[in-house]
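Removed: one protein chain of the complex. Kept in place: all other protein chains.
And then subunit A:
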Amino acid sequence: MTGLVKPNYSRPLDIKHGRVDMSHGSGGRAMAQLITELFAAAFDNEYLSQGNDGALLPQETGRLVMATDSHVVSPLFFAGGDIGCLSVHGTINDVAVMGAQPLYLSASFILEEGFLLSDLKRIVESMAQASRESGVPIVTGDTKVVERGKGDGVFITTTGIGVMRNGVKLSGDLAQPGDKILLSGTIGDHGMAILSQREGLAFSAPIVSDTVALHRLVATMLDSGVELRVLRDPTRGGLATTLNEIAKQSGVGMMLYESAIAVNQPVEAACEFLGLDPLYVANEGKLIAICAPQDAQRLLAVMRAHPLAEAASIIGEVQEDAHGFVQLTTRIGGRRVIDWLTGEQLPRIC
């Protein structure tokens, strides 16, 4: 009988009950199916659908910026986000704080045998949504599968390319004594969201990760014409680590005001409880800006007018210091060093 055999038919992936197996990374039909039905369907864009080994992109005028970031966060799903949107935001932010307009992303997945396809679908859809909302398409990707026990569900590496805005010169070595240091909002939200979930800590108000793409905020800040010298997103190691990096690069010291650094109350409580200092806890949706002193108030106004930086504040200033100390004037009026992080405060945070 004819009609029963469908030469081009293959049964769709069983997303609901299925799991990743070794064939999904073998390069064969199973892998092609996973890519088509899951990744390509979600990320859908003209570059990805070229279907080649790489994406052919239009010509750009201007210098290019490229950044890459691997994501190994545990747990994979947390309040305010998941590894998927985190991997999109993280790389967009790295490109954006260079002073560039992010244009394209790549995404590379290392999947562990046995990982639930339903979880993978949630993650991929979250990435697709983050990418759509940001206007930065995922144009190429890769998938590998490792044996059970050799990974931890899924690891995602994303790489981003952006084009530098004309006339912008931002670098960690440009901070000068007298410059003002601005912060776009509260600190420690992402790290404590992860940790409180991991430790099963429940607070009256849940701690929500601040993961978000910052490129539009950056664009607004650059459009304002303010003389920006340094932009950074204080992720792993938190505000303290990022400021120490800048101080070292620029060969300067800094003085911060503890009372100007905002911390959400549940985050403060969780840090207190676990003996952590929010200055060292990771953020995924905040940025530090260093600008000329005469521009600080104008920049502050521009930031506060943007929904992603309503709680922005001037948290300190750059000062001359041969030793490169980042110092803090404490709330009670004493002074102390804010040092580099020693050891590992929170592993697998992003």
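In the analysis below, a residue touches a chain if its C-beta (ideal position, glycine included) is under 8 Å from a C-beta of that chain, and two chains touch if they have at least 3 such contacts; residues count from 1.
Just so we're on the same page, contacts and distances are computed from a predicted model.
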- Would you mind picking the UniProt name of the chain not drawn here, from "ABC transporter permease", "GMC family oxidoreductase", "Diguanylate cyclase" or "Hydrogenase maturation factor"? "Hydrogenase maturation factor"
- Touching residue (missing chain; options A:8, A:59 or A:342): A:342
- Which is it among A:269, A:282, A:308 or A:349 that touches the chain not included here? A:269
- Which subunit A residues touch the hidden chain? 199, 259, 265, 268-269, 272, 321-323, 325, 327-337, 339, 342-343
